[in-house]
Structures are given as C-alpha cells and as structure tokens.
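A single protein chain has been omitted from the complex, and every remaining protein chain is retained in its original position.
Going in written order, the chains are labelled A and B, and every chain counts its residues from 1.
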Amino acid sequence: MLLFLIRRLILIIPVLLGLLLLTFLMLRLGGNDPAAAIAGDNATPEMIERIREDLGLNDPLPVQFWDYLVRAAHGDFGVSAYSQRPVGIDILDRLPATLELTIVALVLASVLGITFGALAGIWRNSIFDHTVRVVSVAGLATASFWFAIMLQLVFSMGLEILPLRGRLPTGWTPPPDITGLYLVDSLVTGQFATFWYAFLHLVMPAVTISLGGIATIARFTRSAVVAAMHSEYAAYEQAVGYPRRRILMPYVLRNSLVTPVTQIGLLFGAFVSSAVAVESVFDWPGLGSYLVEAIFTSDFNAVLAVTLVIGAIYGVVNILVDMTQGLLDPRVAETM
Amino acid sequence: MSDDILSVRDLKLSVKGDAGLAQILDHVDFAVKPGEVMGLVGESGCGKSTLIRTILGLPPKGARIDSGTVAFRGRNLLDPKEAQQIRGREIGFIPQDPFQAFNPVFTVGAQILEILRWSGLPDDPKGARYDKSLRARHKARLIEVLRAVQIPDPEEALDRYPHQFSGGQRQRILIAGALATRPSLILADEPTTALDVTTQMQILRLLRELAADYNVAMLFVTHDFGVVAQICDRVSVMYAGQTVETGTTPQIIDGPRHPYTGMLMACHPERSTEITGIPGQVSSPLTPPPGCRFAPRCPRATEACTSARPGLLNSRDGRQLACVHEEEFA
Partner (left out) sequence: MLMLKKFLRDVPAVLGLLIVVIAVILALFPGLLVDNVDRVNRGDILQRLKPPSPDLPFGSDDLGRNIFDRVVMGTRSALTISTLVVSLSMIVGVPLGLIAGYRSGWVSSAIMRVTDVFLAVPQLILAIAIAQILGRGATSAMIALAVTYWPFFTRTVYAETQKIRASLFVEALEGYGASTTRIMLFHILPNVAAPVIVRATVGMGFVILTAAVLGFLGVGAVPPAPDWGLQISEGRKYLPVHWWYATFPGLAILFLVLGFNLLGDGLRDLVDPRLRRS
C-alpha cells in the first residue's frame, strides 16, 4: 500500500511537468506580453523592455522554462503582475476558500447522490425512482452559473433568507486563521455566530457546485445497486436465508459503492470548473475567481502556479479515490 | 408417502411477463425421501430454475401457482413465511456458479457465518441473542464443516476473499455453507457445471460421501446423465415443465421408457457412438402444445398424445411414467 502510494505520487510528476509545459507554451506563444501586463498602462516601450530583460523574457524558451522550473522547485513562483504580491502568498490566501467550497460540495454530492441513487435502485420503477431520474438528468443539463443566479433571485432577493454573496457578512471579522476553512476555524475557536454565518454563505455556492455531482453519483449508484440486486450473489444470499434488508445493507450496498467512488474522483475536475463560474457569481474569494482574473490580466506567474496547484490537487484526489476503492474492493487492494 | 422429506405434487405454475402468461411448470410431481440423492434432469429452459426457486419459497416475480403443493416434511413451502423459516435452516442450498455466487467484497467467512447467524444451529441455546459467544459457536461449527469439505487451513480461510480461492475450493466452501446448519435436505443447482472435469469428479465424490456421512437428503439438479449415474439414487426427468419419468437410477439409465428420456440419453456422448440431437425445438411456454408437450418432437406421437396430457402413472417396475404409450414399452 505504501509502495503504491509512493509510486502514484511519483507518477504525478511527469503529468504536472507536461501541464506546466503546455500552459507555459500557450501563454508564451499566445501573444500577450507579460512584461506589458506588469508595467501597466502608462509604461513606455523602454520600461517594458527593461522588465523583459529583468524577467529573462528575452532568453530562449527552453531556458526560460528551465529557469521557471528551478525557481518553482524552490517554492518561488514569482510575483503576480496584478496584485504585485508573491503568487505563492496569493494562492495560500485564496486556496482555503475554494477548498472549503469544493469539500462541502463533494460531501453534499456524495451523501445525497449515494442516498438518492441507492433508494432509486432499491425502489426501481417507483415514482421516487422516476423523479430522481428526471431531476438528475435535468441537473446535469443545467448551466451552473445560471442556476446560481436563479438561487440568488429566489433565496436572496426574493425570500431574503440566504446571503447574496461572499463568505461572511460585510465587515464581519473572519475567524482566526488556523486552517483557513471558516467552518472549521470558527468551530474550533467557539465562534458559533461566525460559524452560522459562514454556513449560510456556503449553502448556495455549495449546492450549485454539487448539483451536477449529485446527479452523476445518483445515476451511477442506482445502476450499480440494480446490477447488484440482480446479481448471482444476491440470489444466493436470498436462497440461503439472509433477510432482505440484510442483503441490501451491507451486502448489495457495499458492492455498489465501488463505481460511484470512482466517479467522485472524476467529478473533482468538474467541480473546479464550475467553481470558476460560481465563484464569480457569488463573489467567492477563491482560487477560481483568482485564476479568471489572472487569465484576463495576462498574469503569467499566477496562471502557471494556479494550474500547477489545481493539477496537483487533482492528482492527489485521484490517488485518494484509488485508495478508497482498495478499501471497498479487496480485488483492487491486491493490485496495490 | 408421509416419510417424504420434500414432496412436489402436481405443481402447475405460470409467470406473467411482458409477452403474456408463460406456463413454466405443468404438473411437476416427485418426492425426495430421507437420506437419498434424488436427481432432477432436464435441458436448460425446462423450468428447473423456476422449480428450485419455488421450492426455496422464492418463486420468480409475477409467478402464480395454478395448482399443486410443495411441502417440506408436511410444511407448506408455498407459504412465504413458512419458507423463510425453512430455507437456509432446514434446506441447504448449493448454487450453480461458484464464481458468481460470492459477494466479491466480503470475506468468505463473513458470508457463510451470515447464513448461520440468520438460520442458527439446532443446538443453539433457545432465544439467545446473537453475540460474541454465539458467533464463536458458529465459527467453530463452520471450521468443522470446512474441514469436512477438505479446505486446507480453515481458520485462515475464513478471512480470505472469494477471488483468492479456485473455483473448486469456492464450491467446497459453498457446500460447507449448505451443510453448516445441519439441514436434512440440500438443494444442489447444477453445482459442477461451472467447473472443469477433474474438479467436477472431486466435487461429486465429496458430495456423495458427505450425503452419506451427514445422512442428508439431496435434490441434485442437472442436465447431465453422466453426473446422475455417479451420484443419484433415483432420478426424475422433466421436459418443458412436465415430469415425464421418475425411477431409480439403474431403471432410468439402463432402460429409459419415456421416448424423451431415451433420446436425451442418446445425446450424451459417453453413451452414444454418434452425436445425435433431438429434432425440433422445445415448445414455447407461452403457447404450449395441448397434451404431452413432447409430442411435437416425439417419433412415436399419435393423435392420443395431443388430445390430453398423459397422467403420471405408476408402472409395474415401480417407476412413474407420463406417456400414453406406456403399455407398448412395458
């Protein structure tokens, strides 16, 4: 298991390098001049040229890429052209907000998706099953940014029961920075009012992001449950006198979790994607909105570093998923 | 006939499906006596699987019992509540495919102990809660039967997963699962079909020995007369949901009297020099022919065969036969 972990972690490295190279070439050959972006609107050509020289932008591309890798390996991701701060600090600032949002969304999607999917599979062809199916197909077809706006329209502007934007009410002091996750930090320090507000602010963004995930997981869980209930082993379990509820739980259910768990890993990419749009709708100060700003302002260093972070998180999530699969299925565990 | 362990009398069962009402079983009739191995032979699609599920009290979805009885020691197996009490506890079950019958993500020990948990052992203390000590009792019993089915190192085997055993070993463990609750009848659904020939032989020999050692009766379902010859005391032949002939194994194998039995046996490569088949096709249960269902394929069929279903009559040599031409072959 440990060997598997190490091997998989090592395997992430070439993918990350490829990702960096791809982003690097794209940004470089794409025509937007990062020196101009740093210099700002009032810069003279001489100033820009000096910045180019300082940043090594006149070196051959392979040299530039190598220099970047060497600096990145030492934890130096350069300075953001937009915020004028080290990119590493910016990312550390923004990452917890996105993590909190995606983790809550992932938990929400897993719990609801598995529950709805399993019940739909058990009560196959019931009204509940049909409802879950229609809702999940529709959920997958909904543009998340539009759904977010509709939630705002109904719950913030109409009913006025949920806050419109941000992580906390304007002017409210954030909890002490321990993990950066407001829910955790406020709970640990006993600031229950802050916890409650942070929770209220999370509801709509998290629901929006998890919408597609709930649908996907429910669909996969349902078909796995149906397949398991019609399996030979379920027939055998019934024939040797297991009670029905016992066959369902844990025998059928445990078996049915293997496929949805794989999906959860694949969903992470979709979650980050929808976080980009959803963060901008809810003014959520996360990595997604940071990245969009960085792309729009040709903030070279920021784009590269955020891509790297997202790629790395994606890789780690997939390893976690594989390990969970190993816990659920001994046949998979054996290959680890 | 009151000493029968299992008796299936005149069982007629139909299943309502998308395509209409399928008459799957049409007057199936046989009995299993204590301690004997009874063979149930028929081609695939003749209703064997439905029959097994019905005996276990789990008739297929949409099934309707049109007539007849299924009883275990006089207790009605067509009553779902009664059947739930009997299945697993007093009727052990060995499934067809040891590769598919185990849930792949649980240890074999957990799965077989689960049978004991819900069925209990006859000598379990009355009204005891399922706790550690009861579980330990069950485990001890399971290890004992695993040893009987020749699983090496049974204590350790309990904690292993199905895929870590060969097909033959898995089938042995499933046999142990059927024996563990000390049932008086074991239902074996083609338990050797999925195995290779050598393993098949070993499993058959083991079953034969165990049936004798534990004095347990067995209903052995198969399509293979070779298997019947090796293990069964008596045999009942089914065609398209109808019982056509029942007798002792030597009677049936050495002198089949129903035309179908004879032709089916001729299909067996070891018993026939040339490979023959039975001309025609098994009739659809949706539109069964009137009278004897074999009549459309039977070389000796006459008008009498299609006018009414021949009843299952006791023959002079003690076998039962459902054929209007019975006297001709006597």
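We take it that a contact is a pair of C-beta atoms (placed from the backbone, for glycine too) under 8 Å apart; a residue touches a chain by one contact, two chains touch by 3 or more.
Just so it is clear, the model here is predicted, and its values are computed rather than measured.
Peer 1: Considering the complete complex, which visible chains touch the unshown chain?
Peer 2: A
Peer 1: For the chain left off this view, which of A:Ser83, A:Ser273 or A:Thr324 is in contact with it?
Peer 2: Touches the omitted chain: A:Ser273.
Peer 1: Out of A:Ile122, A:Ala218 or A:Leu291, which touches the unshown chain?
Peer 2: Checking each option in A:Ile122, A:Ala218 or A:Leu291, the one touching the absent chain turns out to be A:Leu291.
Peer 1: Decide which residue listed in A:Leu181, A:Met204, A:Ile310 or A:Leu328 touches the omitted chain of the complex.
Peer 2: For the chain that is not drawn, the touching residue is A:Ile310.
Peer 1: On chain A, what residues meet the omitted chain?
Peer 2: The missing chain touches chain A at positions 14-16, 18-19, 22-23, 26-27, 30-32, 125, 133, 137-138, 140-147, 149-150, 152-153, 157-158, 223, 269-270, 272-274, 276-277, 280, 291-292, 295-296, 298, 303, 307, 310-311, 314-315.
The rule we apply is simple: only the chains that are shown with their structure count from here on.
Peer 1: Once you find the CA centre of chain A and the CA centre of chain B, what distance in Å lies between them?
Peer 2: 54
Peer 1: Which chain B residues qualify as touching chain A in the complex?
Peer 2: Touch residues, chain B against chain A: 53, 56, 58, 84, 87-89, 92-93, 95, 97, 100-106, 111, 114-115, 118-119, 161, 163, 174, 177-178.
Peer 1: Report the residues of chain A in contact with chain B in the complex, numbered from low to high.
Peer 2: Where chain A meets chain B, its residues are 231-233, 235-243, 246, 251, 254-255, 258, 328-331, 334.
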